[in-house]
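Only a single protein chain was left out; the remaining protein chains are all shown in position.
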Amino acid sequence: MSDGLLPAFANPVFGAQSAFRAVLAALSEPGTIHEAGLGLAPPAPLMPAAAAVLLTLADADTGLRHDAGPAADAFLRFHGGAPDASLHLAAFVLVTGEMPPLAALARGTDEVPSAGATLVVQVASLEAGHGWRLTGPGILGDAHLAVTGLPPDFPAQWAASRRDFPRGVDVVLCAGTRLAALPRSVTLEG
Amino acid sequence: MYVSVKGGEQAIANAHAWMAEARRGDPAVPELSVDQVEAQLGLAVDRVMAEGACADRGLAALAVKQARGDLIEAAFLLRAYRTTLPRFGACAPIDTGAMRLARRISATYKDLPGGQLLGPTFDYTHRLLDFCLAAAGEALPAPAEATPDTGAAPRVTELLAQEGLMAAEPPGDDTPPDLTREPLSCPAPRALRLQALARGDEGFLLSLGYSTQRGYGNNHPFVGEIRMGSVAVEIVPPELGFAIDIGDITVTECQMVNQFKGSLTEPAQFTRGYGLVFGHNERKAMAMALVDRALRCAELGEDRTAPAQDEEFVLYHCDNVEATGFVEHLKLPHHVDFQSELENVRAMRATQA
Partner (left out) sequence: MQTTDPQASRRHWLAVLARAEGPAIAALLPFPLPDHARLRGPETGLVMLRGRAGGDGAAFNLGEATATRCSVRLEGGAIGHAWRLGRDAAAAETSAVLDALLQDPTRQEALLAAVIEPLAAAQAAAAALMARRAEATRVNFFTMAAMR
């Protein structure tokens, strides 16, 4: 339906709990891939995993910025109630097309680093075992994650973003019904 | 510093079972139903809704039953329950001017448009225990009715405003601050103070209000008006884009009118204290209005001399769920801190000896 008024989770409690657990696991063990949004049929161009993440985490108190068009907008606002926000103030930024520079997003402060934005990016594919080398908290030794669909300078942007840790941005990568996440504590070598 | 202590799982289970038994009481006596609490202990339910900061009679009644009548415990239960519910949005401010009145009185005007309606009130009872109520089957008199006056009942404050004697309410933001989203910090804007007072402990506010009348803070208040009745609740659902009524709630409103001598910039005029509370609770609405007026001392250029005028003192201590949380936390194991206190005292004694 083009008006975006489609159902969300079949069971709101279990759907949200399951998506929350997937994001939590992905952030806690960077480089691992988890399922999310199975059974969700959001309007295009939203992928089920991205929709699941936003339906679970965004609400009336978190500003949301996205490029997914009017049907997705109607869907997300109807179910989640997240108000519109500018790119540099939004708590959640959803990218389905071209990614804005990481530096343009909210980065929090030293006192409240959690006020930094969470960037949810829809990508073409996610594969473990090869690609970027990830190290840091939650990773025993190192992990590898191959992502297609991000700008080629993403690793450089990531490294720059980490320079004033704990300020920064956290990223959730969604491909179909799978997701992985990059907490700002992780080091990424492209 | 808190210490974890192990053991006691069985003791706790046994304690809870005993509590449940104590709550039920003698099984030969019929069990109290939540419907009975809601209908027949309505004022307890109103208080729990106000201090639990959640207007839902059924939930408040259940909390009163579960808490065995301990109303602060019941407010705590209700507050905890509301954290499980998502916020859909905010309603348009209620219009108490359009209230369907059950009760409406004024101590400042004898005759006023709309008149004085006593409503269901204890005010004229003789405060004698009625032993007829101890026997079941209270015989209710036939309800009295009369043809209503179709005249309007404008606010008493409007009558004073028409003469130019009432200080106008200052404007504010369309989106007022919200204590449920940001922690309180002082100086607090009036909207935040009113939210805190509306959920504040009735006893604490009553005492503070009383203190202002006894000279702790220089108020000479009059009840401009008390209204109790039903108001419509309206919201604009984003998917509709226009306002709709979603029901009615009963509230009690009190306007206290106080004299203000005037200043270099302001002429002599009356000022307001405002109380608004869920359900039927005049004592709370009146106390809230007295304290609201006292806390306005700074914006009205008055000296701050009394506890009721001390914003930090009032606002940080008026929430009884917070207060009981901190007071009752003293029951948690503090063995290690106490042990170190004991050692200190013994050591000091030893050096003195």
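All chains are identified by letter, namely A and B, in their written order; residue positions are counted from 1 within each chain.
Going forward, a residue touches a chain if its C-beta (ideal position, glycine included) is under 8 Å from a C-beta of that chain, and two chains touch if they have at least 3 such contacts.
These figures come from a predicted structure and were not determined experimentally.
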Residue, one of B:146, B:264, B:330 or B:350, that touches the chain absent here: B:146
For a quick check of understanding: of B:7, B:30, B:93 or B:183, which residue touches the chain that isn't displayed? B:93
Residue of B:165, B:194 or B:300 in touch with the missing chain, whole complex considered: B:194
Omitted-chain footprint on chain B covers residues 49-50, 53-56, 58-59, 82, 85-94, 96-97, 100-103, 110-111, 115-120, 143-149, 155, 157-158, 168-174, 176-180, 190-192, 194-195, 198-199, 229-230, 233, 235, 237, 239-240, 242-249, 251, 253, 255, 272, 274, 276, 278
Which positions on chain A touch the chain that was left off? 5-8, 12, 78-79
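Note that in this section only the chains that are shown with their structure count from here on.
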Please report how many Å separate the Cα centroid of chain A from that of chain B, as a whole number. 42
Of all residues in chain A, those that touch chain B in their complex: 5, 59-61, 77-78, 81
Considering only the defined contacts, which chain B positions touch chain A in the complex? 86-89, 181, 238-239
